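To keep things clear, I will list the structure first and then write my remarks on it.
Every protein chain except one is present and positioned as in the full complex.
Coming up: subunit A.
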Amino acid sequence: MTASGHHSISRRALVAGTAAGTAPIHGEAGAQSVSAPHGTPGSPEATTAQISLRVNGQSRNLALDPRTTLLDALREHLRLTGSKKGCDHGQCGACTVIVEGRRIYSCLTLAVMHDGDAVTTIEGIGRPGHLHPMQAAFVSHDGYQCGYCTPGQVCASVAMLDEIRAGVPSHVTADLMAPPQVTAEEIRERMSGNICRCGAYSNIVDAIVEVAGRPG
(Lines give C-alpha, C1' and ligand atoms only; values in the text may rest on other atoms or scores of the structure.)
Protein backbone atom coordinates (compact mmCIF):
# COMPACT_ATOMS: atom_id res chain seq x y z
CA MET A 1 0.00 0.00 0.00
CA THR A 2 1.21 3.48 -0.78
CA ALA A 3 1.11 6.50 1.48
CA SER A 4 -1.46 8.14 -0.75
CA GLY A 5 -3.74 5.16 -0.20
CA HIS A 6 -4.22 6.35 3.32
CA HIS A 7 -6.65 9.13 2.65
CA SER A 8 -8.33 7.97 -0.47
CA ILE A 9 -11.05 5.82 1.00
CA SER A 10 -13.91 8.22 1.33
CA ARG A 11 -15.55 8.81 4.63
CA ARG A 12 -18.86 8.66 2.84
CA ALA A 13 -18.14 5.11 1.67
CA LEU A 14 -17.19 4.11 5.16
CA VAL A 15 -20.30 5.59 6.70
CA ALA A 16 -22.54 4.23 3.98
CA GLY A 17 -21.08 0.80 4.51
CA THR A 18 -21.83 0.91 8.19
CA ALA A 19 -25.32 2.21 7.57
CA ALA A 20 -25.96 -0.63 5.15
CA GLY A 21 -25.69 -3.00 8.03
CA THR A 22 -22.07 -4.12 8.07
CA ALA A 23 -20.33 -4.64 11.36
CA PRO A 24 -18.59 -1.52 12.57
CA ILE A 25 -14.91 -1.57 11.89
CA HIS A 26 -13.65 0.72 14.61
CA GLY A 27 -11.85 -0.92 17.45
CA GLU A 28 -9.98 -3.13 15.01
CA ALA A 29 -6.77 -1.18 15.29
CA GLY A 30 -8.05 1.48 12.94
CA ALA A 31 -7.88 -0.59 9.79
CA GLN A 32 -9.32 1.25 6.84
CA SER A 33 -12.49 -0.12 5.47
CA VAL A 34 -14.73 0.28 2.50
CA SER A 35 -18.01 -1.38 1.89
CA ALA A 36 -20.04 -2.89 -0.85
CA PRO A 37 -23.74 -3.59 -0.46
CA HIS A 38 -23.70 -6.25 2.13
CA GLY A 39 -26.31 -8.90 1.85
CA THR A 40 -29.13 -6.51 2.74
CA PRO A 41 -31.86 -7.88 0.49
CA GLY A 42 -32.86 -5.35 -2.08
CA SER A 43 -30.40 -2.80 -0.80
CA PRO A 44 -30.10 -0.33 -3.64
CA GLU A 45 -27.12 1.37 -2.09
CA ALA A 46 -24.06 0.85 -4.22
CA THR A 47 -21.24 1.91 -1.96
CA THR A 48 -17.92 2.70 -3.45
CA ALA A 49 -14.26 3.01 -2.78
CA GLN A 50 -12.38 6.07 -3.97
CA ILE A 51 -9.06 5.17 -5.44
CA SER A 52 -6.45 6.75 -7.60
CA LEU A 53 -4.41 4.95 -10.25
CA ARG A 54 -1.50 6.31 -12.24
CA VAL A 55 -2.42 4.96 -15.67
CA ASN A 56 0.04 5.48 -18.50
CA GLY A 57 1.53 8.42 -16.64
CA GLN A 58 -1.77 10.12 -15.83
CA SER A 59 -3.40 10.21 -12.44
CA ARG A 60 -6.97 8.90 -12.60
CA ASN A 61 -9.44 9.01 -9.74
CA LEU A 62 -12.11 6.37 -9.60
CA ALA A 63 -15.14 5.57 -7.45
CA LEU A 64 -15.56 1.81 -7.62
CA ASP A 65 -17.50 -1.08 -6.19
CA PRO A 66 -14.75 -3.04 -4.38
CA ARG A 67 -15.59 -6.03 -6.57
CA THR A 68 -14.26 -4.28 -9.68
CA THR A 69 -11.21 -6.01 -11.09
CA LEU A 70 -8.34 -3.91 -12.35
CA LEU A 71 -9.25 -5.10 -15.87
CA ASP A 72 -12.85 -3.87 -15.55
CA ALA A 73 -11.66 -0.59 -14.04
CA LEU A 74 -9.42 -0.04 -17.07
CA ARG A 75 -11.92 -1.15 -19.69
CA GLU A 76 -15.29 -0.13 -18.31
CA HIS A 77 -14.43 2.90 -16.20
CA LEU A 78 -11.41 4.39 -17.96
CA ARG A 79 -12.43 3.22 -21.44
CA LEU A 80 -8.98 1.81 -22.06
CA THR A 81 -10.23 -1.12 -24.08
CA GLY A 82 -6.83 -2.22 -25.37
CA SER A 83 -6.49 -4.70 -22.52
CA LYS A 84 -8.70 -7.65 -23.40
CA LYS A 85 -10.86 -10.03 -21.40
CA GLY A 86 -10.29 -13.53 -22.68
CA CYS A 87 -11.08 -15.90 -19.84
CA ASP A 88 -11.41 -13.63 -16.77
CA HIS A 89 -9.77 -16.46 -14.76
CA GLY A 90 -6.01 -16.12 -15.17
CA GLN A 91 -5.81 -18.72 -17.91
CA CYS A 92 -5.10 -16.79 -21.11
CA GLY A 93 -3.01 -13.64 -20.63
CA ALA A 94 -5.14 -11.32 -22.79
CA CYS A 95 -5.55 -8.95 -19.83
CA THR A 96 -1.82 -8.61 -19.11
CA VAL A 97 -0.78 -5.12 -17.99
CA ILE A 98 2.32 -3.81 -16.25
CA VAL A 99 1.79 -2.69 -12.65
CA GLU A 100 4.67 -1.06 -10.79
CA GLY A 101 7.01 -2.47 -13.42
CA ARG A 102 5.74 -6.06 -13.30
CA ARG A 103 3.44 -7.89 -15.67
CA ILE A 104 0.31 -9.28 -14.05
CA TYR A 105 -3.13 -10.49 -15.09
CA SER A 106 -5.47 -7.56 -14.49
CA CYS A 107 -8.48 -9.90 -14.33
CA LEU A 108 -7.27 -11.59 -11.13
CA THR A 109 -6.71 -8.52 -9.00
CA LEU A 110 -9.04 -5.93 -7.52
CA ALA A 111 -8.64 -2.30 -8.52
CA VAL A 112 -8.95 -1.24 -4.84
CA MET A 113 -5.81 -3.28 -4.12
CA HIS A 114 -3.84 -0.99 -6.46
CA ASP A 115 -4.63 2.43 -5.01
CA GLY A 116 -1.69 4.67 -5.89
CA ASP A 117 -0.04 2.17 -8.25
CA ALA A 118 1.45 2.92 -11.66
CA VAL A 119 -0.27 0.92 -14.41
CA THR A 120 0.93 0.64 -18.00
CA THR A 121 -1.53 -0.68 -20.56
CA ILE A 122 -1.02 -1.22 -24.28
CA GLU A 123 -2.24 2.37 -24.81
CA GLY A 124 0.77 3.55 -22.78
CA ILE A 125 3.28 1.26 -24.51
CA GLY A 126 2.91 3.03 -27.86
CA ARG A 127 0.45 4.75 -30.15
CA PRO A 128 -0.19 4.78 -33.89
CA GLY A 129 2.65 6.80 -35.35
CA HIS A 130 4.74 6.24 -32.21
CA LEU A 131 4.91 2.47 -31.96
CA HIS A 132 7.02 0.82 -29.32
CA PRO A 133 9.76 -1.29 -30.97
CA MET A 134 7.93 -4.41 -29.76
CA GLN A 135 4.72 -3.30 -31.46
CA ALA A 136 6.62 -2.53 -34.66
CA ALA A 137 8.28 -5.95 -34.53
CA PHE A 138 4.91 -7.69 -34.06
CA VAL A 139 3.70 -5.86 -37.20
CA SER A 140 6.74 -6.68 -39.30
CA HIS A 141 6.78 -10.35 -38.22
CA ASP A 142 3.01 -10.88 -38.46
CA GLY A 143 2.90 -11.72 -34.76
CA TYR A 144 -0.90 -12.03 -34.78
CA GLN A 145 -3.91 -12.93 -36.85
CA CYS A 146 -7.11 -11.75 -35.16
CA GLY A 147 -5.16 -9.54 -32.76
CA TYR A 148 -7.21 -10.33 -29.67
CA CYS A 149 -4.28 -11.63 -27.65
CA THR A 150 -1.85 -9.04 -29.03
CA PRO A 151 -2.10 -6.25 -26.43
CA GLY A 152 -1.44 -8.82 -23.71
CA GLN A 153 1.36 -10.41 -25.72
CA VAL A 154 3.08 -7.05 -26.25
CA CYS A 155 2.78 -5.95 -22.61
CA ALA A 156 3.98 -9.38 -21.47
CA SER A 157 6.95 -9.45 -23.84
CA VAL A 158 8.16 -5.95 -22.90
CA ALA A 159 8.07 -6.83 -19.20
CA MET A 160 9.51 -10.29 -19.90
CA LEU A 161 12.69 -8.83 -21.37
CA ASP A 162 13.07 -6.72 -18.22
CA GLU A 163 12.76 -9.89 -16.12
CA ILE A 164 15.56 -11.53 -18.09
CA ARG A 165 17.72 -8.41 -17.65
CA ALA A 166 17.00 -8.51 -13.92
CA GLY A 167 18.27 -12.10 -13.78
CA VAL A 168 14.96 -13.85 -13.06
CA PRO A 169 15.40 -17.51 -14.07
CA SER A 170 12.77 -19.63 -15.81
CA HIS A 171 11.70 -23.27 -15.90
CA VAL A 172 14.06 -23.91 -18.84
CA THR A 173 17.11 -22.08 -17.44
CA ALA A 174 19.70 -24.84 -17.23
CA ASP A 175 22.04 -23.18 -14.73
CA LEU A 176 20.20 -21.29 -12.00
CA MET A 177 23.41 -19.50 -10.99
CA ALA A 178 24.23 -18.09 -14.46
CA PRO A 179 22.56 -15.00 -15.95
CA PRO A 180 19.61 -16.13 -18.09
CA GLN A 181 20.03 -15.85 -21.87
CA VAL A 182 17.56 -14.57 -24.43
CA THR A 183 17.02 -17.72 -26.47
CA ALA A 184 13.93 -18.84 -28.37
CA GLU A 185 13.47 -21.61 -25.80
CA GLU A 186 13.57 -19.10 -22.93
CA ILE A 187 11.14 -16.80 -24.73
CA ARG A 188 8.65 -19.59 -25.39
CA GLU A 189 8.67 -20.68 -21.76
CA ARG A 190 8.47 -17.13 -20.40
CA MET A 191 5.59 -16.25 -22.74
CA SER A 192 3.60 -19.40 -21.93
CA GLY A 193 1.18 -17.33 -19.85
CA ASN A 194 -0.15 -15.72 -23.03
CA ILE A 195 -2.30 -18.00 -25.14
CA CYS A 196 -2.80 -17.21 -28.83
CA ARG A 197 -5.79 -19.02 -30.20
CA CYS A 198 -4.74 -18.14 -33.73
CA GLY A 199 -1.42 -19.86 -33.15
CA ALA A 200 0.85 -16.97 -34.11
CA TYR A 201 3.43 -18.23 -31.63
CA SER A 202 6.39 -18.72 -33.94
CA ASN A 203 6.02 -15.21 -35.38
CA ILE A 204 5.63 -13.77 -31.88
CA VAL A 205 8.90 -15.42 -30.87
CA ASP A 206 10.59 -13.99 -33.99
CA ALA A 207 9.34 -10.50 -33.12
CA ILE A 208 10.63 -10.73 -29.56
CA VAL A 209 13.98 -12.17 -30.66
CA GLU A 210 14.41 -9.21 -33.00
CA VAL A 211 13.73 -6.65 -30.27
CA ALA A 212 15.85 -8.50 -27.71
CA GLY A 213 18.77 -8.62 -30.11
CA ARG A 214 18.91 -4.86 -30.46
CA PRO A 215 21.50 -3.11 -28.38
CA GLY A 216 20.21 -1.03 -25.46
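Heads up, the rule we're going with is that contacts are C-beta pairs under 8 Å (C-beta built on N, C-alpha and C of every residue); 3 or more make two chains touch, one makes a residue touch a chain; residues count from 1.
Throughout what follows, contacts and distances are computed from a predicted model.
Visitor: Would you mind picking the UniProt name of the chain not drawn here, from "Xanthine dehydrogenase family protein subunit M", "Aliphatic sulfonate ABC transporter ATP-binding protein", "Sigma-70 family RNA polymerase sigma factor" or "UbiD family decarboxylase"?
Guide: Of the names offered in "Xanthine dehydrogenase family protein subunit M", "Aliphatic sulfonate ABC transporter ATP-binding protein", "Sigma-70 family RNA polymerase sigma factor" or "UbiD family decarboxylase", the absent chain's UniProt record gives "Xanthine dehydrogenase family protein subunit M".
Visitor: Please pick, from A:50, A:96 or A:203, the residue that touches the omitted chain in the full complex.
Guide: Result: among the candidates, A:96 touches the missing chain.
Visitor: Who touches the missing chain here, A:76, A:123 or A:163?
Guide: A:163
Visitor: Based on the whole complex, identify which of A:110, A:136, A:182 or A:209 touches the chain you can't see.
Guide: With A:110, A:136, A:182 or A:209 as choices, the missing chain is touched by A:110.
Visitor: Hey, which subunit A residues sit against the chain that's not shown?
Guide: Touch set of subunit A with respect to the missing chain: 1, 5, 17, 22-23, 25, 28-39, 49, 65-67, 69, 88-90, 93, 96, 102-105, 108-110, 112-113, 156, 160, 163, 166-171, 173, 176-177, 188-190, 192-194.
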